[in-house]
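What follows is one structure encoded as structure tokens, with my remarks underneath.
For this depiction, one protein chain was excluded, whereas all remaining protein chains were kept in their positions.
So, subunit A:
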Amino acid sequence: MAALEEEFTLSAVPLGAGPDGLLGVEQCDKTDQFLITDSGRTVILYKVSDQKPLGSWSVKQGQVITCPAVCNFQTGEYIVVHDSKVLRLWTNEDVNLDKVFKATLSAEVYRILSIPGTEPLVLFKEGAVRGLEALLAEPQQKIETVISDEEVIRWTKFFMVFRHPALIFITEKHGNYFAYVQKFNSSVVSKYTLLLGQEEKSVIQSFTASLCRKFISLMSLSSDGCIYETLIPIHPSDPEKNQHQRVVRSVLLKTVVSGNARNALSVLDQDHVAVLGPPLPASKECLSIWNTKFQTLQISKELPQGTSGQLWYYGEHLFMLHGKILTVIPYKCEMSSLAGALGKLKHGQDPGTQTMPHFVNWQTSQGLGSQNSEPSKRILRRRKIEASVQPEVPASQQLLSNIKKDSEKHIEIELRKFLAIKRTPDFHTVIGDIVIGLLGRCKTEPSFYPRSSLMQLIQMHVLSYSLCPGLMEVALEKTDVQMLQLCLQQFPDIPEAVTCACLKMFLSIGDDSLQETDVNMESVSDYSDAVQEEKMEEQTGILQNGFNPEEDNCDNCDKELSEKPQNTIEETTSCPVIPKRAALLNAVLHSAYSETFLLPHLKDIPAQHITLFLQYLYFLYLKCSENATMTLPGIHPPTLNQIMDWICLLLDANFTVVVMIPEAKSLLLSLYKFVKSQICICSELNKIEVSFRELQKLNQEKNNRELYSIEVLELF
């Protein structure tokens, strides 16, 4: 429900408000700050939550501000017009308005319009519109006349329609009202007739507008006290034909104020409007919030000292002049709904979950870069006047420039500082840029190898191979197995050639040099207690249920195998590689690959390394088969599928080589025998599974319903 909170005043000193009240209240680029322009000579910047002024600027005696000051959201400057034609631009640091940038224009300005996200527009009294940038480049340019003689602009508003600025202004001529819509990208002006004076005797007192899909919803408060709504298309169907098109005005709310006083209107959201004015001819002035959907008065607040008939609404604050004092009334409103009206809208939150209204914002990852890189001519001009302003350099740029010259130690400290600050949406690309910067220096300076910095960056979990293509090559060059292991674990997109190069290095590196490195041993558990299980495994050959292995003619291989049983047992019981190498190989096993691309590279590995790797894989395979779940002990061990796939791949790639080497022969035989016994078990399991499935089917048939059936159901 709509609620007006306790009001507070902004200025203890009465503003120099004339009989017409203030010139304007405008938003600033910082939240909570507003520019107040009185109808005399002064502009005051207020911080609303603190209720105190941050700055105040006045024009010289004899000069008069004719247009409310606005903030240029792109540069943070303030702009004001005095004596109708003189433009002044200044910032917070300026003290005297006489000494700031000044531009004298050739025509009288009606208003400067500024909203976040685009450059300010200048609307001239004759209806022409210019961008501020273009106007400042050539202040004395000729300004055309758009509206006719005796036509006066009454009200204007500026919108962003799908990133394109659009401007609406209302003119009056002898009681006739016209609306002009100008889209800035097409620079076509569409004119609509709002109200013809001879038809109705009412005068429109106040306008407000909001954007409603493809229409501007223009609301007007008439002197008969009713609020009317007019929908004006943003995209006119045929700009030339529809000149002077009449738009329909429909009554939105009837007689909300008595007509004769100075009343004001402001739209708050899609269902609510705020109306300032006396509800009855005799009564005091009131601020009322109306719900247009349900046509109800939500809340009303009396303002006994009278107002100037002006109302501004920004964010959650309503501004008005109460007596002589600028008053702010915070306003809150929930979406109106029937369920809300009845008592409960919805459950606030689902149990156990947090609402995360973050939709993907396509802008976030792109917007940052472009905003920074956009060099503004305005900034340049200002620097001529005051050369002290230093544009803010993003921390990442700073770090990148440091990387080019600083020592390893220093970079590491800087990096730690950088990583400690808050993550931006494009964090991963920034990290990528930093790594590339570091690698670039590695390549030019052979002695430079910022190992700990790189490790730290990899551990941010945001890098991928494609973000820093050179990283693994450099690590391979430096034989940095620890870094390679980390990369294999972290990167999702390592090319097969690089994976294979890592594998080659892990197999060829000497045991002594491995012992010195600090490799993550998480994936390797203690395999030494294998002696006990080994016996059981031999028994699988005998314990075959309902299946005779002799039927498969493999007598010779059995025979051959029995010739040197000692040898094979030895091979299978103990791990063929030292634990550190095992950990590295496990990292390779875990990495993703595509067979087609991996196979050619596997052929390049020397034969003895192939045998060693096969031995290790066979060993892992045996370990897997030891328990029912077919898994290895330890944290994050290689899975059975990974092991099997790699065995197949190695055999595929190096079949002829493996067949030719004598030391591989026994390994192949034992592998073959073991696989065969496994297949036997699987076929038996298959049989069991089929029988179970049949049982299941029989069970299900009972519940199967016919096309039409009558059932008995006991309902509670």
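Assume contacts are C-beta pairs under 8 Å (C-beta built on N, C-alpha and C of every residue); 3 or more make two chains touch, one makes a residue touch a chain; residues count from 1.
The rule we apply is simple: contacts and distances are computed from a predicted model.
The chain not displayed here is annotated in its UniProt record as "UTP4 small subunit processome component", chosen from "Mediator of RNA polymerase II transcription subunit 17", "UTP4 small subunit processome component", "Protein YIPF" or "SWR1-complex protein 4-like isoform X4". In the complete assembly, the contact with the undisplayed chain comes from A:Arg163, out of A:Arg163, A:His461 or A:Lys697. Touch with the chain omitted from the figure is made, among A:Ser210, A:Thr429 or A:Ser666, by A:Thr429. Considering A:Lys85, A:Arg154, A:Lys173 or A:His235, the position touching the chain not shown turns out to be A:His235 (whole complex). Among A:Ala420, A:Leu698 or A:Leu713, only A:Leu713 touches the chain left out of the display.
On the side of subunit A, touch with the chain left out of the figure occurs at residues 162-164, 185-186, 214, 233, 235-238, 293-294, 337-339, 342-344, 346-347, 350-351, 353-356, 358-360, 362-363, 365-366, 369-370, 373-374, 426, 429-430, 432-433, 705, 708-716.
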